[in-house]
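With one protein chain withheld, the remaining protein chains of the complex are depicted in position.
The block that comes next holds chain A.
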Amino acid sequence: MAAPSAAGLRRRLRAWLPRLTQVRWSRYNPSFLEPEVNKELYQKPLEELSEEEKKKLELKAVQPIKAAPPSVSSSVFSDPMISKFTNMMMKDGNKVLARSLMAQTLEAIKRKQLEKYHKAPEDEKEAIECNPYVIFHQALKNCQPIIGLSSITRGGKTYQVPVPLKDNRKRFLAMKWLITECRENKNRRTFMPEKLSQELLQAFNNEGPIIKKKHVLHKMAEANRAYAHFRWW
């Protein structure tokens, strides 16, 4: 699944690949740092910061900083995970449609949870989670696989080797599975927000096809445990 990349060699390989120029370049000078949009971090007084944060602050004071992208804002409603998910759902650059679908999904989740909340007896009312953002985050966390498979060729044969995944990769896989599941396995008549909200609620409760896919992946990794020593990174 994930291409092999060693921690120590990566830096050297990046510059060393022969006859290959860097394709992934950016209009910014490499000395530019990423912007920090969260308002609360700036309101913390100086004493509460740890050593690392103080060093970072000093560095930030001198280095130039990139412009904040248009999908990010300091309001309470913008969430990096949700923006990432919206971008992945987007087709042909139609951000308006993707955002409206996302909004409708969150609304659908809220409605379903409220329905359950009003129907439930008094003692169970506190256990029902109504905040759609919390449900989204928890569902994604439940869908993330811990270990993945990578194909390594040894002596002509290709083996599927279990490999620990990085955080980025886990998040990406969870989101990708959600979106492909909703696009392929739905009835022609149901809309995307409805199907997505269904899947998210199922994932929140640790049931449903995506959780099953995650368990299948884990079982395959467990089955191929014997080849784990093929990994060299």
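Just so it is clear, a residue touches a chain if its C-beta (ideal position, glycine included) is under 8 Å from a C-beta of that chain, and two chains touch if they have at least 3 such contacts; residues count from 1.
Rule of thumb we're sticking to: contacts and distances are computed from a predicted model.
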Worksheet item: So which of "Guanine nucleotide-binding protein subunit beta-5b", "Prenyltransferase alpha-alpha toroid domain-containing protein", "Small ribosomal subunit protein uS9m" or "DNA polymerase delta subunit 4" is the UniProt name of the chain that got left out?
Response: "Small ribosomal subunit protein uS9m"
Worksheet item: Thinking of the whole complex, not just what is shown, which of A:Ser71, A:Gln144 or A:Gln202 touches the missing chain?
Response: A:Ser71
Worksheet entry | Contact footprint on chain A, counting only the chain that is left out | 11-12, 15-16, 27-28, 31, 35-37, 39, 42, 58-68, 70-71, 73-75, 77-78, 95-96, 99
